Every structure is written in structure tokens, then in C-alpha cells.
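One protein chain omitted, others in place.
Every chain is named by a letter (A and B) in the order it is written, and numbering of its residues begins at 1.
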Amino acid sequence: MPKHIVRLIILIVAGIAAGWAAKSYFTAESFYEYGHYRAASVPEIAAQEPAYQTPRYCQACHGERHAQWSASNHKTVICETCHGAAQGHPQKAKLSIPADTRKLCTLCHEAMPGRPRTQPQVVLAQHSGGQQCIVCHNPHAPKIAGVPVKVAGDAAAGATKHAASCAGCHGAKGISPNDTWPNLAGQHGAYLARILAAYKSGDQKDVAMTPLAQALSDADIQNLAVFYAGLSCNGTATKPPAGDVAAGKALAEKNCATCHGQTGIASNPAWPILAGQKGGYLVNVLKAFRGGLRKDPMMAGVVRGLSDADIANLAAYYAGQRCEPTMQVGRTP
Amino acid sequence: MKKTNPALAARRAFLRRLGRAATYAGAALGVGSLGGVQKVAAKNESTSGTGSFPTKDYDWTKRRWAFGVDATKCIGCLRCVEACKRENNVPGDAHHFRTWVERYVYLEGEDKARIDSHHDPVNIAASGSEREYRFANRYKDAKVEKAFFVPKLCNQCTHPACVQVCPTGATYKTVDGVVLIDEKYCIGCQYCVQACPYGARFFNARKGVTEKCYWCYHRITKGLQPACVEVCPVGARIFGDLNDKQSPISLFIRNNRVHVLRPETGNAPNVFYVGLDKDVV
Partner (left out) sequence: MEPLFHAATYTGYVYPNETVIPWTVLIVVYPYLTGLVAGAFTVSSLYHVFGMQRFKPVAQFALLASLCLMIFVPLPLLLHLGHPERAFNAVITPHWTSAFAVFGYAAGFYIILLLLENWFVFRPHIVQQAQQRKGLPGWFYRVLSLGSYDLSGKAMRYDHKWIFALAVTGIPAAHGLHGYVGFVFGSVKSREWWSSDLMPAIFLFSAIISGVALLIALYVLSCKLRKTPVDRECVKGLGYTLWGFLMFTLVLEGVEFGALVYRGREGIETILEYVTGPLIVPFFILQFAIGAVIPIAVLSYMFWEGTTGKALVAGVTLSACLVLFSVFMMRWNVVIGGQEISKTGKGLVDYQMVIFHREGLVAAASVIIAPLVLLLAMVRLFPPWADNAVPSSAPDARGEVLPRVVTETK
């Protein structure tokens, strides 16, 4: 065989051998271990850190919210669906509290063709009157007690009942003589009816009120509510309770105004008017909410974190507000 | 007392590979006398140890994952899309999705559905940006005959076309039934993107590799649910282990008449649907 052919063959064979050796040298360590892939890549992928931590993770610190949420009909919507992934929280990342609930809630609840009928849906323009959803709905327990009870009763019958059962404490004209008992004159009827019904059913308890309310018939409650709502709250200004009114105002604007109004006049008749209310009563009620003695999903969240001083300031502010004789009639959503 | 020195381990690995290379070279040359080196090297080779694989708490031979979608429940809120993007660090634009939701709307007098998803400019405009996800309420004033949403994701097919065409073995089917992508091995040829009949794969230009849904493998191997399942507010997404007869997915499949997408491809997908319709692609 000619020399060049021999040399060529040697070159080819050497090339193939080198190529084959290079192939086996560069084959990744764990390749072929389980199949035609790098086995080591499986644990690598499995080792990634989850971003979403599940409600159990949130529960550790936010137990109260968690309890409220998990009993609500929003329990299928996990914390992180609205607040974002909890990875790195609380150490590094602060989770957001969505500010624009009109944008957030409509993601699921905007009436839209294609959404199953069972999904609660609203046409925002007709539903909210331009307000944020959170004004009426607690996202952690969205089914609201805030839907006003229809109030239809006989004011005269209410006056009779009042004179018989209530006037002793709440005053002949619904203006309480005692700083720790609430004024009822001019209060929203729907709110009064709801609270009386709650005392009657036992949802809300009070040593004095519970037996009294239990003695009331449903019609009595309606009559009383209409009666009080029609009374004038004027002339109720008493001595302003101790507290920093300016600080109370600032706090009220931040925490309370969306529901109870800037000056304590709630726009929704299901919620109480606070303007001109007895300062001592306000302090007691807020503390009762804070301590869990009075239960309301919305209020529980709002008062959490309020100090005694905060409560005194708030009470001072609201008690000092003027309550108007003719209450604005709240809109019915 | 045996202590592993990283440098030593690296050198050992190198020698092992060299030994293997030498063996093949030797075999190719017809010498074959270096065969012993290979055997010795093979004995030391054990990357996974003796316990379970892929992690010490998770044995993939025990599971057979499957996914269910109840399209009749989906409300099109796109929380799943957002969660997926965040959980898996998916590019936040309207052209790369590991999971997405399609909307089908039949208007009165039209026999073909109008279909859109988040890459539709109208929907991008409605959500405000490509990084926020919301369906535009574009049909609210139209006469809608029928409308519904269909969530989509990787089907983790039993006979995955993507795995078939991968030239390197950078994508593969795991024992527990998920198709994974080895980001460190993928060459980025995008053949798999072409091969997937469901459009589930996309090319991540920043990473230079292909990417797709893997049912949050890093979560399900830790006992968690995939992120999209976790955040779905209406339970339209169902996930679980087929080996467990009482798992949500087993019950879902047993109690419903389920469909799969594009069965004619022979891919044998593993996402099972309830509430599909003739025009669903």
C-alpha cells in the first residue's frame, strides 16, 4: 500500500479514537444514570425555592386574620392571591396591601361574559357609587353585615316601647344622661335594628341589654329603630372627654373615615353615626372590639393595633363632632 | 474519619472521566487493556446515593402526577398566570407564558368562537401593562350566546413530542410523570418549541434556553401544590397523584368525563379537562 494511504488511514483511526475519547470524557457525570439526561438536573430543579408559601405559613403570625378568612366565603382565595408571594416575608420583603380594591376585586367579580353564573359578579358603575370595595366589604370576610336591614315600623308604637323599656337609661329623648351609655337619637335605623337583633339573638351580649332585647318582638325592634332615627340629636354636646382631638382626627381620617365618614356621619345606614356620641361609650366599645368582647370582622381588623391613647383621641374627636338633626339618608347599594 | 476535600473530589472526578475516556479511546484503537480503569471508576460512581431520588424526602417512583382543569369553574381572573410568572420567574411580557388562559366567546349569529388571551392588545390595554393580567370586558355590550375560559399549561405528555426531538437529552420525562428541562444542558435550538402541538414551550432569550411549565416540580417534590393550583380562587385547577385513589385528581378523573387536548397527535397528554368545547384548540 502506498505510504500516503497508510498515513491517511492512521490519521483517520487516530481521529476517530480521539473523537470517541473526547465524547466519553465530556459526557456529563450523571448522564444515562436514569435515562438519556443528566440525572443531577432533577435534584437541581427540585431544589428551587417556592415563592408562594400557602396560608399555613401566613397563619403563624396572622392567626386572627387567618381565622376570620378561613371561616369566610373567601376561604378559597389564599392570602397570596391578593397580597403576592410571601417568599422572603417578613424578613426581607414587605407584602402589599392592595390599595385600589376596585381594581383588585373586579379581577374576579366584574360581571363578564364567560364567568360562571355561580360567581358573584357586579357591574362596578352600578354597584359601588364610585367607592372602594373595601368601604363596604371586608376582603377577609366579604359577606357583609353591612347590608342594611330594611327598617319599616311605626314610630308612635316605638315611642311607647321606648318610654316603657329604654328611656330610663338612654334618656327620654334618646339622649343618654350617662357618658358610658350611647345616645340613640338620630342614629341610623338600620344600624339600631341590626344591633338590637344581635342582642336578641345572642350574637352580641351585654348584661343590661341582652334581657331587654330578648323581651322585644321583631316588630318592636323595627318600631324602636324608626322612632330613634327620627329623633333629633341636637343639643347633645356635653363636656368633651379627655384626649387629643387633633391626633384623633388624623387617626380617624386614616382608619375610620371610609366607613364612618369624615366627621363621624356614616354614609351607609348599616353602620353607626359616631358624631356627637358619648365619649366614654366610644372608648368602651373600641376596647371591647379590641379585646374581642364585641365581634365584628371589620372592626376587629381596624382596632387591632390601637393603643389606649389612640382610642381616647378617637373618642374625643368623634364625641366633639356636631351631629346634624336631619341625618343624610344613606344610599342603598 | 473520612473528610472530603473539594479539590480532591474534583481531581478524582477528573481522573474518573479520564479513565473512561481512555477506555473508549483504547477500545477504539483495539487495545482494550485499559478496561480495568473503567471498572474501577464505575464503582466509585454514585451521584445520588442509596436513598430516594431526586431528594432525600421525595421518592419519584412513588408518585404519578396528573393535572385536571375544570373549565366550567374558571372565572378568567388570571391569578394563576400571575402566580406562575412570579413563582417561576417567567419573563413578564405578553409573549412568554408557562400557563395562560384562553377566552372563547360565541356571539349571536356567529358560528365560530372569538378567541383571545393575554397577548391580545385589547387585554394588555385593559390590564394597564404586559406585566398585569386581566381580561378586557370587551364583550359586555355584545349579544353573547356562550362564553367560557380555558386555562392552558404544559400537558406533560406520556409520549412527549418535545422530548422526542430534543437532540441532547436536555428535556426528558421523569419517573413521576413530569417533563423537565435541564437549563444547564439545553443548547437552545428550539426544535422542541416547534414540536409541541400545544404551544406550551417558549424560548427564553435571556437564558438562551427553552422554558415551559413543569407543574412546579420544585413545589410538588416538597409536598406543595403547583402555584397556579394554590392561588386559583375557584378550584378550576386540580392536581394530585394518580397512585392515590383518593387524591383530588383521581376523584376528578373518576367522577367526570374528562377530555384531553389534541388526542390525535398521539402525545397522550396528562392534563385532563372538563368543559371543553368544539372550538377549543
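The rule is short, and it goes like this: a contact is a pair of C-beta atoms (placed from the backbone, for glycine too) under 8 Å apart; a residue touches a chain by one contact, two chains touch by 3 or more.
What you are looking at is a predicted structure, and each value in this text was computed from that prediction instead of being measured.
Of the listed residues A:H36, A:R56 or A:K143, the one in contact with the hidden chain in the full complex is A:H36.
Residue B:T265 is the one among B:N137, B:N243 or B:T265 that touches the chain not shown. Residues of chain A in touch with the missing chain: 1-5, 7-8, 11-12, 15, 23, 26-28, 31-32, 36.
In the full complex, chain B touches the hidden chain at residues 93-97, 100, 102, 115-119, 152, 161, 163-170, 185-191, 193-210, 265-266, 279, 281.
Going forward, only the chains that are shown with their structure count from here on.
Centre to centre, using the average C-alpha position, chain A and chain B are separated by 37 Å.
Those residues of chain B that touch chain A in the shared complex are 13, 17-18, 20-25, 27-29, 45, 47-48, 53-55, 58, 60, 72-79, 83, 86-87, 103-105, 134-135, 137, 139-140, 142, 144, 147-149, 169-175, 180, 182-185, 214, 216-219, 221-222, 224, 227, 230-231, 233-235. On chain A, the positions that touch chain B within their shared complex are 13, 16-18, 20-25, 27-31, 33-52, 54, 76-78, 80-81, 84-85, 107-108, 110-116, 119.
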